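Complex shown without one protein chain; remaining protein chains in place.
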């Protein structure tokens, strides 16, 4: 098997289904993860992302379907025969063993001599800058250090794929942000495919080469961070990722890649057409609040007039809430910077809401 | 100013707690003190001496008590060892075996010695040995002890195993260990505090048992409790108080060890 061959995916999941009795946790998932990729499974808790990860690791049976690792079918293999290692959410460091023995464990189980395993383990600890702690027990380390030991332990046997199950969730905010860069760096250095599970969209957006958004046991969208943020393919993704205005619209006409729509209050707008949304369709439109700006008069054709209801100070931004005719509500974010120098409207004043190019996106469902 | 308002505080509960402790400890303390009495009578106090302790080992009943102690301790060691091993395996199946049909039945079976009154177990075991023609003696006591010690060993072991997340074994499997290696190298070492507690409880339960032993022992063999009971029937004598104090000290020592084992473990 040629690992360097670009056409061979690190992981191929084909029509995988997971059922527990009557409950279907995963509904026919097909997914390919490329070699040397930082891939993220993102979704709210209960969406099936951890189940999918555990199926790749071998902790859960696959009810139907196949999983391939660099072209080899693995879904029937027990976890100890898959060259895949996992960083567990609670790290699962063996409490009675020293840090060095923890890191050496996988190599020893693979049949390497104790001396060789320990030598390699020492190198791994150096890589994560924990050499001075090698003779300590896990409980004597901080959360961040334990996390790096867990990484070293999982990487020591040189797995073909590394699975990470919400590895940052137990850390405090500052450490979590620092670890994002470390993880990304480690992935680049080792060249190993990382599959990362998280419910934290910021983590997913900042670290991943590609993201699979999941919900209710189904794959909602697959793409890079920009795709998912700016071109959400459905209501769930638009709503789950970031903050957005979801507006009900009716399509009046579709022509030359543009769709003419109107809102509840009769406001007319022209937006990019989307496949599957034709004339007469009543669908939702997603508009990111930071892609809107306020002005006294209309600037451009895609402009709506509304009454300011309230301003909220959110630190980096100021969020303005406006009422439009027909009970429509829109939130607008403007940057809290001198350079922006946009006028702040007081509650009760009339303001025009202007859209940047491509800010609005029609959603098929 | 009165004390700070505390919703949890109920007046009068502290004195009751103290009364409770007095009732629990006073008899044990009194017997310990009187075991040191330098008198042939149990009523009059004639100063401190260890003569009754010496009497236990060298007095007229010394042989009887030595033999009874030998029986009690060997039975307790073997019964605790066997029942702890059986309970460890059973706990692994019950806590790490997923859901299965026989699980509830097994749990019922394991806890049966706890639910059936001890005297009923004693009668049933006697009848069983009698009906299959099993000679009553050392081995019948041992077998009965193994059986009723299982739930006492099982409880702390199963509780401990429930407290260990299965991600540890999964981590071991993920790192190329076989299931057997994950058990012996990871799960079992993590279980040690629970196994020690289970072993000590089983040991004490076996050492303390009177009712079942009394039924299944047959003539001519005694354990410490049956020997003590036989003596007490003729009236409480000072040497009995010396033996009692020694057994009491042993039990407290073992429970204390068990307590500190589980406590030191929680810290790490």
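Should a chain be cited, it is by its letter among A and B, assigned in written order, with residues numbered from 1 in that chain.
We adopt the following convention: a residue touches a chain if its C-beta (ideal position, glycine included) is under 8 Å from a C-beta of that chain, and two chains touch if they have at least 3 such contacts.
Throughout what follows, contacts and distances are computed from a predicted model.
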Protein name, per the UniProt record, of whichever chain is missing from view ("Cbb3-type cytochrome c oxidase subunit 3", "ABC putrescine transporter, inner membrane subunit", "Acyl carrier protein" or "1,2-phenylacetyl-CoA epoxidase subunit A"): "ABC putrescine transporter, inner membrane subunit"
Listed residues B:12, B:47, B:60 or B:220, member touching the removed chain: B:12
Identified contact with the non-displayed chain, of A:36, A:63 or A:90: A:90
Positions on chain B where the hidden chain makes contact: 7-10, 12-14, 16-17, 19-21, 23-28, 30-31, 34, 42-43, 85-87, 89-90, 92-100, 102, 106, 109-110, 112-113, 115-121, 123-128, 130-131, 143-144, 146-148, 150, 162, 165-167, 169-170, 173, 179, 182-183, 204, 207-208, 210-211, 214-215, 225, 228-229, 232, 236, 240-241, 244, 247-248, 251-252, 254-256, 259, 263
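Please note the rule applied: only the chains that are shown with their structure count from here on.
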Approximate Å spacing (C-alpha centroids) for the pair chain A, chain B: 54
Contact set on chain B toward chain A in their complex: 165, 167-168, 170-178, 181, 186, 189-190, 268
Of all residues in chain A, those that touch chain B in their complex: 57-59, 78-81, 84-86, 88-90, 92-96, 105-106, 109-110, 137, 139, 153-154, 157
